[in-house]
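Left out: one protein chain. Kept in place: all the others.
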Amino acid sequence: MIYFRDVSKIYDNGSVALDHVTVHIEKGEFVFVVGASGAGKSTFIKLLSHEELPSSGTVVVNGIEVNRIAKDRVPYLRRKMGIVFQDFRLLPNKTAAENVAFAMEVIETPRKVIKERVHNVLDLVNLVGKADALPQNLSGGEQQRIAIARAIVNRPLMLIADEPTGNLDPDTSRGIMDLFTKINHMGTTVLMVTHDKQMVDMMNKRVIEIVDGRIVRDEQKGAYGDED
Amino acid sequence: MIYFRDVSKIYDNGSVALDHVTVHIEKGEFVFVVGASGAGKSTFIKLLSHEELPSSGTVVVNGIEVNRIAKDRVPYLRRKMGIVFQDFRLLPNKTAAENVAFAMEVIETPRKVIKERVHNVLDLVNLVGKADALPQNLSGGEQQRIAIARAIVNRPLMLIADEPTGNLDPDTSRGIMDLFTKINHMGTTVLMVTHDKQMVDMMNKRVIEIVDGRIVRDEQKGAYGDED
Amino acid sequence: MAELSVTNRKGHTAMKIRTMRYYTSEAFTSFRRNSFMSFASIATVALSLFILGVFMTMVANLDYFADNLENQVQISVYLKDGITTDQVMKVGRELKELPDVKSIEFTDKAKAMDRLKERMKDQPGILDALEGKNPLPSSYEITFTNPEAVKKTAAVVAKYPEVESSHYGQEIVEQLFSITQVIRWGGIALIIFLTFATLFIISNTIRLTVFARRREIGIMKYVGATNWFIRWPFLLEGLFLGFIGGLIADMALFQFYGFVTTEIHESLAFLPMVSMYPFMYKTGSVLLIISMIIGALGSTISLKRYMKV
Partner (left out) sequence: MAELSVTNRKGHTAMKIRTMRYYTSEAFTSFRRNSFMSFASIATVALSLFILGVFMTMVANLDYFADNLENQVQISVYLKDGITTDQVMKVGRELKELPDVKSIEFTDKAKAMDRLKERMKDQPGILDALEGKNPLPSSYEITFTNPEAVKKTAAVVAKYPEVESSHYGQEIVEQLFSITQVIRWGGIALIIFLTFATLFIISNTIRLTVFARRREIGIMKYVGATNWFIRWPFLLEGLFLGFIGGLIADMALFQFYGFVTTEIHESLAFLPMVSMYPFMYKTGSVLLIISMIIGALGSTISLKRYMKV
């Protein structure tokens, strides 16, 4: 499903965000990516969706070589993934429901289906009551949950989440994790960047640890880290 | 230092964010504010800095009735507090160092002092190397730490932080908490909204819990919650 | 709609209609929600086009005025004294056959004298001095369809045996021609320059409104929208914006030109003006089409750089 071969990413200002990373993730896996602030986790994710291009190496997603893909195919690549962005990226002029619906409009889902599914998925993240609120009128955690709802509404092949619980309290976080687990059981590959030690430890899934752009650990059934 | 008397906040769209809240925080205290997503924690903070005005009740900060203050005195009120915003609020066209420096420019600190203090405070959050990067070129956690640096650089009377470790790994979070504790020991009142159960439990400080806009718990030396 | 099909090459017609409806409703929603920017763009479009329109009408009228002046240039062909009526009529027929001649008019000696009396009424001494004699020749006045034929024709006609001489106020006419030439070319240059300036200013404004929404555009791409999916609502919004702006400009222009023509008709009746219809219909349509095109192009071209993600 996801294959990084010797991938490096050096930003224009010289920051080395990824340093010769090789990693393989199978279809249906549930993987945590952990690491310190600035280690390169988000960069790892950005390479998957063609948001950034690798400085060297090959990134393959779902059989497609992402760093070679034609520009006009990028949207179709992205539709295979549901992405929860670290900075949410909600459309400021659309309501919560419209933001979620937008991901479905893009793939031209019939209006009726959209209405129903948007309602269902808002229910899953417990935000039906906020359907008509604009992002600026939502709390931080509510915005984050809208971002999550948008990522899962199309039942993507891959769910890629960059610290999706950073603004959520432990209870809500647990709810989201249950949701992700359920989605994973339905066959979706889940790749999740997180800082929530407790959760990683509890879930007992594959853990990839990045330090200074290098993968220093890749354990099946791992824990957050051994530091404490 | 901070006094809420029977404060309610109902947003224009009818959301009841705070519901008859009365609370008192002394100078020099260290207080955690916890609660589920959407409980009203950020609203609580926004009332302190005149970002939002209460629908009813009185908010007093440092002897000033915030809901009655003249418009042109608001900046001076805000200078008494260092605020870490949940959404960072960095100036997009200024580098990391300039963002921090801006809080000092505002109070007309001499250029030399600014340079020195900015360097020191970037060192405290471990970002000296990113001084000249624009926010858009920083990782989520790095942006958050710049926001923290900006909040503390003026050695404010109050440090008010809205989930300041939401995007930080446990190690970095601990570093930030140590920093806050040190600042608190120097006399600064610290008010911190957080979802980090482990940290709250470990710190053993006063905890205010908000549920649906109401204060349901206010414990000296409390823990995050009793749910688990 | 060839491009539309790119967004749904696998879609069937029902889907296309639904998608189009989506684009339209998106455009209107965005128009409403970005009301400040919509207002700013419409106001700029309307004002700029109105100015452009005012100068179009001005130039058109100057040109019309120049035509009018040129068409009043006449040659006077003075006939020799004592030729027969047959000869006079023969000359008339010959003149009529000449190229570019619009009309000829015969003035006999008596009429010429009447005219002179009119002209000389300030200095009656002269007429008295003539003591009732009429030394004036009879003449033909020729007007032309193409003012450039004046000079040549004057030379040709002067050689007719029946003709004493031919005159056309050479200096004045040549000055007149160079003035009308300057008016024409200056006017055209002005309109071309103004058109481009207007287009630039309008598209600049629209580009700024797109710039203010650049983050939004990027987000759409990140969520899997194709370029055309993003572009269509912007295109329709721009079209609508241009339409409203152009319509306002047109309405103002109609009012303006109506006012000016009636005013001038009242106070300067002798000044020729291009009449309101169909001239205003043409100008109005041109402006409306220009504004819609620039609205649509302005908003979509400037999208490009923000869609590169």
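First chain written, first letter: the chains are A, B and C, and each begins at residue 1.
Assume a contact is a pair of C-beta atoms (placed from the backbone, for glycine too) under 8 Å apart; a residue touches a chain by one contact, two chains touch by 3 or more.
Being a predicted model, the structure only gives us computed values, none of them experimental.
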In the intact complex, which of the presented chains make contact with the chain not displayed? B, C
From B:28, B:92 or B:129, residue that would touch the chain that is not displayed: B:92
Given that one chain is not shown, which residue among C:72, C:103, C:146 or C:204 touches it? C:204
Out of C:17, C:110, C:155 or C:212, which is the one that touches the chain we can't see? C:212
Given that one chain is not shown, which residue among C:178, C:255 or C:275 touches it? C:178
On chain C, what residues meet the omitted chain? 36-37, 40, 43-44, 47-48, 50-51, 54, 76, 78, 116, 122-123, 125-126, 128-130, 133, 135-137, 165, 167, 175, 178-179, 182, 190, 194, 197, 200-201, 204-205, 207-209, 211-212, 264, 267-268, 270-271
Which chain B residues would touch the chain omitted from the figure, given the whole complex? 49, 51, 72, 74-76, 78-79, 83, 85, 89-93, 102-103, 105-108, 110-111, 150
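Criterion: only the chains that are shown with their structure count from here on.
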With centres defined from CA atoms, tell me which chain sits nearest the overall protein centre. A
Relative to chain A, largest Cα-centroid distance belongs to chain C
Could you give the separation in Å between the centres of chain A and chain C, each centre being the mean of its C-alpha atoms? 60
Distance between chain centroids, defined by C-alpha means - chain A, chain B (Å): 28
